[in-house]
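Dropping the structure in here first, questions after.
One protein chain omitted, others in place.
Labels run A and B following the written order; every chain starts at residue 1.
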Amino acid sequence: MPREAEPSLSERTFVTQALEEGLRVDGRKFDQFRSLELTFGDEYGVAEVKFGKTRVLAKVSAEVTVPYTDRPFDGVFTITSELSPMIAPSYEVNRPSMEEVLLSRLLEKTIRRSGALDTESLCLIAGQKCWSIRVDLHVLTHDGNLTDCACLAVVAALRHFRKPDSSIEGETLTIYTSAEREPVPLSWLHSPFCVTFSFFGEEGEQILVDTTWLEEQLRVSTCTYSINKHGELCQIAKFGGAALDAPLFIQCATGALNRSKELTDLVERKLADDAKRRDKGGFMAELTAENDR
Amino acid sequence: MASEAVFVLPGDQIDPSLIPSHPKKALRLGPGLRHVPPNDILPTLAGQLITDRQKNAIRVENAGGRYQPRAGELVIGTVHHSAAEVYYVNLSDYTTPALLPQLSFEGATKKTRPVLAAGALVYARVALANKHMDAELECVSSSTGKSEGLGPLTGGMLFSISLGMARRLMMPKSVLEGKIAVLEELASAGLQFETAAGRNGKFWVDSESVKTVIAVGRAVQETDEKRLDVDAQKKLVRKVIKELS
């Protein structure tokens, strides 16, 4: 399979030169993010996020399964990401690329291991039945900053998701359909968001956020922070690359915290909008004889 | 020229009145059309049907898709690596590279020929493009032996645009036929820059100032992405100039 054309020499020198003059090729400032779009689907638990041309879709689903034997009181929570040939022909199905491995590890650390979702609340009958929550992440187009986009999509989809209500009477477990009882949201503890910084120049002195694919191919180093609005870091990932001065990391952490607060507000606002859209006036409205037809 | 734009879908019947009938010249089918013997012409692409009665030609205009080299077209490629006799040049992502013989530059001989490093840009003409074969490029006119503006592009910046936009930019009367006024407007606003457009959806801009290059490149890309008409392009240029000063 022929590869993607790498950036030409002209592009390399031009981007570097422009950055030295404080300019980015798409006209943004160094610390300016691309316009962000978050939309929820008609179903619960579907979220689509666009960062410029990067586009990611996350879908949450739930089913009842048997818990792992070593964790009888915890539910099952998995995040699967798929980088398919839809992005570029070089990605193959069922053969995870390194990028995909790193992405899924990052999401795992950010969302699953940081305890964003209370997995104990997913337990129905200890050791026998529990909810299995699964997030399927599909990358639709890739134009840089995939991690931030993917993380936002997963968090938003999980926040939006409603699982069927259930009750236990004695030994019988009842799962209610959405017509019988209103589905309930997941027990959510905190919302971590990824913020990636890319470093350019000999010393890594130019710090860019929300890079495009072209910029990502030319950066000397990158560092991803996962942080929630309370200032709790969930993970930091700087996997090699050029060595950078230690104080830069503290500076970036502050930037990440601010961005995380912004994203938290955005998700809250969008969720509220969506709830308003769905709320047709409660039970009385549902009982009216009028309908769209 | 047909007064009204005709839109066709693959397999549509083409109105016989739109098919040019020149008394002497043979009918020429452009891209996106297929001749089904004995005498049916079917579109294979969705797009605008363009009829050229002078040349007795008919084609379907389509903005998207992957670039497929056709002989005679001007393209901007990136040198991938060089072999003994040829450079391997990438015209688009995920396609096999085209071949550019090292001797097909102006005045190139076995001893004096331009040395292009991997990643260098070249402006070239497609010399040979057959199915199932690697395309071949040239940077010199085979008849005159002159470069005619082709050759390595140094400096500047490469921007990606849609194939349709590239075609419109390269029309001889791009303002009238292609409805592209953005470059003329930018130039008349006092910006100095040099451009080259390749049919493979590449647009190269060079200028003394980095700001100008970014401004021109972004203006063209925005025109392309937002499908701006001439008036909107003029508005865009005014905005760009304002931001520059």
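The working rule: a contact is a pair of C-beta atoms (placed from the backbone, for glycine too) under 8 Å apart; a residue touches a chain by one contact, two chains touch by 3 or more.
Operating definition for what follows: contacts and distances are computed from a predicted model.
For the omitted chain of this complex, the UniProt record lists the protein as "Ribosomal RNA-processing protein 41", which is one of "Ribosomal RNA-processing protein 41", "SKP1-like protein", "Nuclear cap-binding protein subunit 1" or "Trafficking protein particle complex subunit 11". Of the listed residues B:34, B:55 or B:81, the one in contact with the hidden chain in the full complex is B:81.
Remark: the omitted chain is touched by one listed residue; of A:17, A:84 or A:235 this is A:235. Taking the complete complex into account, A:227 is the one of A:156, A:227 or A:263 that touches the chain left out.
Residue positions on subunit A in contact with the hidden chain: 3, 6, 90, 95-98, 101-102, 104-105, 108-109, 113-115, 220-221, 223, 227, 231-246, 249-250, 253-254, 257, in rising order.
The rule is simple: only the chains that are shown with their structure count from here on.
Taking each chain's centre as the mean of its C-alpha atoms, subunit A lies 39 Å from subunit B. Residues of subunit B touching subunit A in their complex: 78, 80, 90, 92-97, 117, 119-121, 153-158, 204, 210-211, 213-214, 217-218. Across the complex, subunit A meets subunit B through its residues 1-15, 17-18, 21, 23, 25-27, 88-90.
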